[in-house]
Structure formats: C-alpha cells, structure tokens
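Complex shown without one protein chain; remaining protein chains in place.
By letter and in written order, the chains are A, B and C; residue numbering begins at 1 in each of them.
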Amino acid sequence: MTLEAQFQITRNRFVEICKPLATEDYSVQPAIFVSPPKWHLAHTTWFFEQFVLCKYVSNYKVFNADFAYLFNSYYNNAGSRVLRPNRGLMTRPSVQEVYQYRAYIDEQIGLFLKSNPSEEACKVLELGIQHEQQHQELFYYDITYILGNQPTFPAIQNNLELKPVQPAATFVNIPEGLYKIGHEGTGFCYDNELGRHQVFLEEFDICNQLVSNGEFLQFIEAGGYNNFNLWHAEGWDYIQQHAIQAPMYWHQIEGVWHQYTLDGFAPIDKNKPVMHVSFYEAFAFAEWKQMRLPTEFEWEVAANKFSYGQLWEWTNSAYLPYPNFSKAPGALGEYNGKFMINQMVLRGASVATVANHSRNTYRNFFHPDMRWQFAGIRLVK
Amino acid sequence: MTLEAQFQITRNRFVEICKPLATEDYSVQPAIFVSPPKWHLAHTTWFFEQFVLCKYVSNYKVFNADFAYLFNSYYNNAGSRVLRPNRGLMTRPSVQEVYQYRAYIDEQIGLFLKSNPSEEACKVLELGIQHEQQHQELFYYDITYILGNQPTFPAIQNNLELKPVQPAATFVNIPEGLYKIGHEGTGFCYDNELGRHQVFLEEFDICNQLVSNGEFLQFIEAGGYNNFNLWHAEGWDYIQQHAIQAPMYWHQIEGVWHQYTLDGFAPIDKNKPVMHVSFYEAFAFAEWKQMRLPTEFEWEVAANKFSYGQLWEWTNSAYLPYPNFSKAPGALGEYNGKFMINQMVLRGASVATVANHSRNTYRNFFHPDMRWQFAGIRLVK
Amino acid sequence: MTLEAQFQITRNRFVEICKPLATEDYSVQPAIFVSPPKWHLAHTTWFFEQFVLCKYVSNYKVFNADFAYLFNSYYNNAGSRVLRPNRGLMTRPSVQEVYQYRAYIDEQIGLFLKSNPSEEACKVLELGIQHEQQHQELFYYDITYILGNQPTFPAIQNNLELKPVQPAATFVNIPEGLYKIGHEGTGFCYDNELGRHQVFLEEFDICNQLVSNGEFLQFIEAGGYNNFNLWHAEGWDYIQQHAIQAPMYWHQIEGVWHQYTLDGFAPIDKNKPVMHVSFYEAFAFAEWKQMRLPTEFEWEVAANKFSYGQLWEWTNSAYLPYPNFSKAPGALGEYNGKFMINQMVLRGASVATVANHSRNTYRNFFHPDMRWQFAGIRLVK
Partner (left out) sequence: MTLEAQFQITRNRFVEICKPLATEDYSVQPAIFVSPPKWHLAHTTWFFEQFVLCKYVSNYKVFNADFAYLFNSYYNNAGSRVLRPNRGLMTRPSVQEVYQYRAYIDEQIGLFLKSNPSEEACKVLELGIQHEQQHQELFYYDITYILGNQPTFPAIQNNLELKPVQPAATFVNIPEGLYKIGHEGTGFCYDNELGRHQVFLEEFDICNQLVSNGEFLQFIEAGGYNNFNLWHAEGWDYIQQHAIQAPMYWHQIEGVWHQYTLDGFAPIDKNKPVMHVSFYEAFAFAEWKQMRLPTEFEWEVAANKFSYGQLWEWTNSAYLPYPNFSKAPGALGEYNGKFMINQMVLRGASVATVANHSRNTYRNFFHPDMRWQFAGIRLVK
C-alpha cells in the first residue's frame, strides 16, 4: 500500500471510530492517565504538523500557533505544553475546530506527498501513522474509562468483541536453547525492537490461550484478593489502598458479577478472556495457579505456536533496552527510551489494535498498576 | 409580581445567559469549587423537582430517576449523590437533555401553580427561585474560571461591566450606639438573616466606595505580598504555597498588569474596583493602609449611607448564627446552618447578582482563601 | 510576688513536671500539632534569650548561635527557623545540653534582674513567664499524645486528676442587657483581651457544670456520630475522613469504652467531665441535646456564677479582634493577632493550667478540629 493510502486510511479511521460520541464526550479527563478524545484527535494531527510539515515544507503556515502548546504530549524538545492533568479543561478549541485542523493537515500532507518528499521525511511520516494508530488504541481505553465511570454506564457502538477461549487449554513445549530476539527485516518497527540479539532460554511450557473470566472468578472466590502470600508487597499495598477486589469495570450486583464494556453493563461471560487486570493481579493469579507469567523472550519465541491478538499479555519482563539500543535523534528520540524504567512489557495485540499494527517483536509497556488498557493473562509452567 | 412570573423570568434568564457558551464549555470542572454550567442548569431544576413536585404533586412522574443522584449538591437528607469533584466527568446527560429536563420541569411547575398550591408549597417554590438566582451568580464565577484558566483566554458576551470608583473617596461617620441587626418585614429572606437582635457598636468611619485597582497596585508595588507583618499566619502560608502575588486573573506581561474578564484579556483599568481577592488579601491591604475591614454589623448599619452592588464586600465577621437562629425543618434545614464554621461573611451584592436578590441584611459567606467570586474591599478607620 | 520569684518558680516547675520522662520521650513529634518536650524546654528558654537578653543586655553572649534557628517557633521577625514538622527530628542538642541551656539563661536572667532593668524589659520578661506557662500546658497535651499513641500506653506520674461533675446540673439565668467585655485593671493580660467594650446580650441560661463522660456516652449510643443532621458540613466530613466515633483517646475493648490518660489505660469514669472533643463534636452534642454552646461573651458575663478550671470550654465564637485591638510592636506583635482567623475561642482553664494563669477574660483559641488539648463542653439553653 502506498504511504498516501496508509495515511488516508489511518486518518479516516479515527474520524470513523469517533462517530458514536456525543460532543460532550470529547473533552473530559476523568483520570490523569486518560486523555480526552479531542486531545487525541488534535495531538496526532500536531505530530504531523510539528515533525513533518514544519520541518520539511518551506514557508509552511501553521493552522493555529497556540496548538503546539495545547497538543504536545511529552516532547520536551518541542517546547513547553499544557500539563497532563489539565488536558480535560480545554473547552476550546471546539470539537469542530479540531476536525477543521485535521482536514487542514490532511490536505497539507496530501500536497506534501505529491512534492516528492525525501526518504527521511517519509520515515517520519510513517512513524506519524504508527503513532496515530497507537493513539486510536488509547482512544478506546480512554472512552471506555470516560463512559464506564459515569453513574449511568452509557454504551456506544463499537467493534471490539472478544472471542471466547477454547474449552480445553493445552500447553506448548519450547525446548532449552539460544534464541534470536528482536526485529529483523525491512518492515516498520520501533527503535525499542531493534538490536536483534541472542537470549538463552531454559525449557518451558506455555499455554495456548488466555485465562478466562471463569477461571479468574475462581481466583476471586478462593479469596485470591485476600491472601497476601500471592502478591508482591507493592501489589498488596496497591489493592488495599484502592480497595480492589476484582478487575476494573467489574461490579457485583446482588451477588452476580457484572462487567462494563462499551456495549454496556452486563453479567460477565465466563468464556471470554479476563481483561482489565494489572500486572499485580496477573502475577497473583499465576501464583495461585502455581504457574508463572512468561518473560517477554519466552513469549516472542513461542508466539508462532499460538494465536494472539485479543488482549495484550502481561509478561514478567521489565521494560529495558536491548543490547546496543540507540534512540532516534532529536525530539523523536523521546519516543521510547526515556520510559525504560518502572514499567513491565506486554506482548501481542488487542481487539483495539489496528490490524497491521501487530507483530511478534512488538514491545508494549505499562506500569504494573495500570488496568484500563486491554490486557489479559497467559500462563507458563 | 406573581410567583409564576418570578419563576418564568428566573428560569428564562438562565437559558439566556448561557447562550454565548459552546457545548464544550458546559461540562468541565477545572477546580473543586467550580461546578460545570450543565450541572448548575440541572441542579437548580432538580431542586424544584425534589422539593416541590415530588413532595406536593401526587403521582408525579420524575423526568429521569438517575438525576436525583447526579444533580443533588449537598442535601444528605435527599440521598446519596455524585461526589463533588466528579461533577465535571459526567458527559451524559447531554446539554440538550438537560434543556429538555428544564422544559419538562417548567411545564410541570406551570401546571402545579394553576392547581391552587398550598402556602407551604409556594414558600418552597419561592426558595427554589432564590436558589436558582444564587446559582446564576455562581455560574458567572464558574464560567469566568473555566475560560480564564485556558491558555487561549476566550471571551464571551456578557453584561457585567463594573462602574469606575469616584475620584475622591469620603468616609461616613457612624456614632456609637445600640443598633438592630437582621431582617424584618414580610419579604423573602434566608433563615440566617432572621432573629433580629441588638448589637452595640462603637463609633466608626466607613468609606463610601470600594478600593480601586490603582490603589491595590500601590499595595503590590510597595511589596505588600512580601511583608509578612501584614498577613494572618494562615494567609501568609497560603500565598507562599500558591505563589500568589496579585489578585486572581491578574497576569504581568512585560511589566504591565493585565486582567482576564469575560470580555477577554486586557490591561487593568486603575479606576475600576479591585476584585477577585481573598479575605487574606483584603485584610492585608487594610493593614497596609492602617485601616481595617468593617464587621458585618457595622456594614449593615452603615449600608444606607453609601451605594453598593458592584462587588460583594469582605467583612471581618465570621459566619455564625444570630441569637435564636433556628434552621428550617427537613432537607432545607441544610441550606445555611451547617456551613456556619470557618467562613467569613460578605455583604452587599455584585454585578452578577440578579437585581431583586440584594438587600441590606443579606449574609453571603466564603472561606477566607476563596478568590473566584466577585468580591472587593471596603475600608473602615 | 517579685518578678524574680515568679521567674524562678515558673522555670523550676517545668523541670519538675518533666522528671517522670525517659530521655527517649523528649524528642519525638508524632503529629504536626505536637512539639517534643525538649523543644518546649528550649523554645521557652530561647524566648527569654531572644527578647530579653539579646535586646536589653549589652555584650550579651548567646549560649549557642544555632539555637535561634532551632528553637524559634513562628516569629518571622526573629529570622528563619526549623520547619514545624521537623521539630521531632533534632536528636541534637541532647536533653542534657538543653538543661544546660536553661541553667545558663536562668543565671543570666538572674543577673539581669539584679541590674535594675527598665520597665519595658520587665514587661517582656513578664510576658516570657506567661509564655512559658502556656508551653507548660502544651507540654501536657503533647506528652499525653506522645505516650497515648504508643501501642503500649505508658503511664507517667502527674497531677492532673479531674473532679467528678455534680450529680445534678442546674442552669443559671443571665438577663438581657448591655455588658462590659474584656480585661480591666493592672494585672497581666494578653493584647487580645484588651479594648474593653460593650456587648448586648439576650437572656440565656447556662449550665453550672460540664458535660460528663456518661452524658457523652449516651450521645454515642444514640448514634450521634452517624446522624449528619447534628453536624456542620465540615465537621461531618472531618469525622468521616478520620473515622472518628468517640473522643480522642477513647478505645472500645470488648464492648467497654476505655480512655487513655497519663495515669494509663482504664475504663471511662462516667462522672468525670468529657474531654478531648473537637469543636465539631461539642457542637453536635449540643445539637443533639437541643441546646447550644455559649458565645465567649455569654461565658465571660456568666463566669462568676459557676466554677471553672477543669477543662477549657469551647464557645461558639470565632477568634476575632475586639474593637480597637492593636497588636504589640515588633516581633511580639506576632503573638496573637496573626492567628485571628479560622479558630474558635475557648474560655476558662484546665487542670494543666498554671494556677495564676487563669482569669475570666482569657481568650484561648484552637482550630475546630483539634482534640488533643484539654477541652470540654458547657451548654446553654
């Protein structure tokens, strides 16, 4: 597919998936880790303006000089910006203005692509497309949080249904050996996947499917949330402090566990994979099963032996640089490297991930207490 | 004016003053003391539904059973409710639905008023009208805060211009004596104004006008914000902690003080009364002038000797019950009494106050650190 | 008594009342409102050094130049100082060094008193004595908190036993009238008692004794802590947030209420006055009794009709300046005036008050949520 086609498809998709929203849904930020949909729409657009148009188009005229300040996320090299907790307070620009901003940038990028751009510029544009795809996934996490924390639990149309797990799980055996880890080939990847290198693994058996709601319910009913021996010390403190007794969006109504999803509020389906658990909960569940989570290297080696893509999968690997990691120059060097501390790697992809955005070597990462992302559990024994 | 006319005028006015807003402006809460405009519109409506229609109309059908939970403010007797800091997170109901709610209640109250309602019910309805007028004033404080804390300082159409102070201030002498304080007569008043009683005052001189921006600027330039001897200990801590060096909405741009108002961002007008100061700042200013703030009793006794109504005026009186204070029965007893601690009394009215809502005996009150309300300073010597 | 005798008696008393302490008890600060005993011993000493010796003795040699920084409390005019929450972290100087500091200052003041000091200097010295007496009372609050919050509830020898209340309370009637309020005569008083002035009071009846533990237990058992209608909004929030269900130092052990005092841990005595209640609790109790707390003016007028001195008594008066209040010049002007906001007046005295430190016009003050001081409840109807 041409870069232009990729660009257009990606850009149009964001407009499309926002259609079920009311204007009011676009601007709120109910938690510091959530960004308002309007912000996502504008920030992904600013990324193209800042890193492509301003850099590679001479005499480029910015749409609105305030927007660099309003819609920069965390690029210190690109100047000061609205503090993260204040993203939900900007009632202006309006949603309509943001869509006008998108249209303007789409048009400018279209013109730019017809101007025989340099390979360097095309690389940045490709990164911008991948970046927007990541934000489309974050959008789904965020709108679920925005709507799922309102007393009325509104539903919106979406396309995120999870497949049920198979009735019988099996474990795949991977023999001891020296394996190659990291991206190879000419396709797109992030800098954190590069530096293909060898890792020695001991023999292990990995489950061919995710843990189900039904299995997780057994953990709850067996007192898993009340048995400190299953938990990391910080995980135990975390669930005490936040009074956590079930995955996020689970509510017990007259003895029956219900779950909020964008489809609305309904009793849990025991055959669906459990989602919205923190690393702490994933770890404690594995302890209870007397199994463990895979490392990210085990996962990568075994990934062609099972299907994935329903939910991101917590690994027991910290997010750290590969040998010979080197970050991209300039502001885009802030994309990955500076987050390589205090986070855990998740592998795979989720139903909210754009189809072509998924690969074996992809390293997603979140803090171990985060639960709003679409994450589940795969076990190793 | 008939009760029906008062009701209609008040209700229509709120719709009218909201017309300059964008849909996005209705739903945010940038500080815990701010409520979103949508919430004000719905809460004042719920007040009529809860305390008039549900109580006095048999078989009344509520507009939406969720709204009692969503739009109760602080009436414990009326059940549980959305926590105050979460008022800005409710993207639903939409603004349009809230206007439909208003229309429904307007119609129901209209029918009710034609049904020969009891005197008791009319009293509550009258309170509901006064209540909505108070929220219309709060709406102005809140929308100023919502827009005035955005990086782009948007302006909206409004009708709040302050009159300049007179070139020469004079002081009015009030002799020592025993004075009557509190409301009398048959007009509407709140329970906190009742219990007319005698207070002995010593002789004092009170200024016939408010402190101006120009005078306050002298205080700033004389180092008033950096001289701890002028401040209460808690006021001093407060301005240190929040790095306060000027009234709220003042910004120094290249050496020139500017002020945000709903008219937009502009250099301060030295002849206008200073506004958006806390009690702490009002007190420190008076100390610097070697004068003092009036007590609420001095203010009430002297009020017919000067004009007021531009800004609420800080007094040096704590908000406490009058002798023989008794609160209204039931949920409406929560209207005033339970706030009689840790707050200071303000007297007068502001340009944001509905015209007929102002009287000599009115006791407004805010915590001493609050600055977003339309408050100014009058001196006594 | 001569000033010298007053000085010596006061200074010796502090050493005496500290004798039951272990060295370890002198240095901890378990809450921000508590000061370590060592700090009290040194701070009261520094007060004499700073405001008497440094000022009035030429070529005075300070004991240790660091101590001004270590032991200043809140006198901005006397320079910077250790932050209040860090008072418990100074393991040095040792307790022994602090006693050496006291001995040095006692000797220097003794010499100074023999040098025919000016009347002005004697006034400050007298204030220093009163100041130390206040800190001796605070010492009792603080050591009770230090020991009463340890898991082992240590007891120490003391002289603070409360008298039981009389079996039958009576109410004293005070007629309506214009009364004089404030200190008169030549005896010592603080600046906040001056400005004797007239106050008009309506008729009231005031109880001749304090509320007992038994009466307060009835309030608890009647659900007083769970009935929001009895509480100020901020009081209700306060007891929710801190899970308060009884006075400070009360613990329910197998259904029986116990109380920690410096005598140790024991079942409550129903005939003793209830103590360690906040203003919020005092107010809620009065509401429940359908009575009220006195104002500080009512208390002062009625005080010669009942006995007091067991516990400080919460009034429903905010701590505000009397008419014509003027604070002392210089650093000592920081003694009272800058605290006249957000605090409530208590009248009377407690068993921890030095005998000659008590008078009808004394205005003590604490924030309404404070409970560690020796405060009780007297009712008015």
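Following the convention adopted for this analysis, a residue touches a chain if its C-beta (ideal position, glycine included) is under 8 Å from a C-beta of that chain, and two chains touch if they have at least 3 such contacts.
No experiment lies behind these values; they were computed from the predicted model shown.
*Asks:* Given that one chain is not shown, what are the shown chains it touches?
*Replies:* A, C
*Asks:* Can you work out which residue in A:Asn173, A:Gln198 or A:Gln252 touches the chain that's missing from view?
*Replies:* With A:Asn173, A:Gln198 or A:Gln252 as choices, the missing chain is touched by A:Gln198.
*Asks:* For the chain not shown, which residue from C:Lys19, C:Lys61, C:Arg92 or C:Lys114 touches it across the whole complex?
*Replies:* Of these options, the touching residue for the absent chain is C:Arg92.
*Asks:* May I ask which residue of C:Pro30, C:Gly214, C:Gly264 or C:Gly330 touches the chain that does not appear here?
*Replies:* The missing chain is touched by C:Pro30.
*Asks:* Residues on subunit A that touch the omitted chain in the whole complex?
*Replies:* Interface with the chain not displayed, on the subunit A side: 74, 76-77, 178, 197-200, 202, 228-229, 231-236, 279-280, 283, 316-318, 320-321, 323-324, 333-334, 338-342, 368.
*Asks:* Since one chain isn't shown, list which residues of subunit C touch it in the complete complex.
*Replies:* Residues of subunit C in touch with the missing chain: 22-28, 30, 38, 66, 69-70, 82, 86, 88-95, 146-147, 149-152, 154.
Keep in mind that, in the parts below, only the chains that are shown with their structure count from here on.
*Asks:* Select the chain at the greatest separation from subunit C, using centres from the mean of Cα atoms.
*Replies:* Measuring from the centre of subunit C, the most distant chain centre belongs to A.
*Asks:* What's the distance between the Cα centroids of subunit B and subunit C, rounded to whole Å?
*Replies:* 36
*Asks:* Cα centroid separation between subunit A and subunit C, in whole Å?
*Replies:* 57
*Asks:* Tell me, which residues of subunit C touch at least two other chains?
*Replies:* Residues of subunit C touching two or more partner chains: there are none.
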